[in-house]
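A single protein chain has been removed from this complex, and every other one stays in its place.
Up next is chain A:
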Amino acid sequence: MAAPRSFVWSRRIFLTLLAAFVALPVFVMVSSSLKPLQDVTGEFRWIPSGLTIRPYFDIWETVPLADYFVNSLIVAGAATVCSVVIAVFAAYAVSRYSFRGKRVFTVTVLSTQMFPGILFLLPLFLIYVNIGNATGIALFGSRGGLILTYLTFSLPFSIWMLIGYFESVPRDLDEAATVDGCGPLGALFRVVVPAAIPGIVAVAVYAFMTAWGEVLFASVMTNETTRTLAVGLQGYSTQNDVYWNQIMAASLVVSIPVVAGFLLLQRYLVTGLTAGAVK
């Protein structure tokens, strides 16, 4: 059925405006990262006085961006691997078995996701400081401590999303595997996990993205050597100058890995995010 003109026109206008709204910061990020410093410290210019790729070299000198990059990679990567591996077992148990306390477990996991990060921040901060004082184990400021705090959000949503994916793998498949002599773990690793690989990858990407963008814990729980990108990017503003072109270049550089991953895997991600919502 052909849409009426009124529909087509209102669609054109709305989507154009919305696209402009969405694209504007992206345009600013890209164009400002290619401008010389005087162009970003003076009045805004749509057309730069000259194009330069200097900021992309300077960002590594002004602050130790490479170190922050490595820290972010380690922290986000470890949090992702931990939560996905642990969630695979938990989600398998929930989706394939009935056992006492299952409902309590799922509801608890669900409800922890609504808790604000600030609720965990203060106690975890205190726990880390006190453990450090009592035993000399430096959790506070360490990457390990930060990874643990990231599990507060990455573990529950990994479990929830994986339950959704595992439910969508037909039971007949792993029942057949058991009949053929696989143990439960054999069925999990030979049948369920391979069948749910796209889902598992999507959960991993989502967990990684969330950890990569986390600010609250990173700004309290890190020190100079363990600082992540979320905190490190503030280093481009000094007392005298704000290197906006470098900030924009660095923002772009730190965004590319996750945006690329997201756009590549968005089909699977969307399925996972919405599996529960639209069932």
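The criterion applied here is as follows: a residue touches a chain if its C-beta (ideal position, glycine included) is under 8 Å from a C-beta of that chain, and two chains touch if they have at least 3 such contacts; residues count from 1.
Throughout what follows, contacts and distances are computed from a predicted model.
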UniProt name of the unshown chain, from "YCII-related domain-containing protein", "Acyl-CoA dehydrogenase family protein", "Sugar ABC transporter permease" or "Oxidoreductase"?
-> "Sugar ABC transporter permease"
Residues of chain A in contact with the chain not shown = 1, 3-4, 6-7, 10-11, 14-15, 18-19, 21-26, 28-29, 32, 40-44, 82, 86-87, 89-90, 92-94, 96-99, 102-103, 105-110, 112-124, 126-127, 129-130, 133, 148-149, 151-153, 155-157, 159-161, 163-164, 167, 171, 174-175, 177-179, 184, 187, 209-210, 212-216, 219-220, 229-230, 233, 244, 247-248, 251-252, 254-255, 258-259, 262-263, 266, 270-271, 273-279
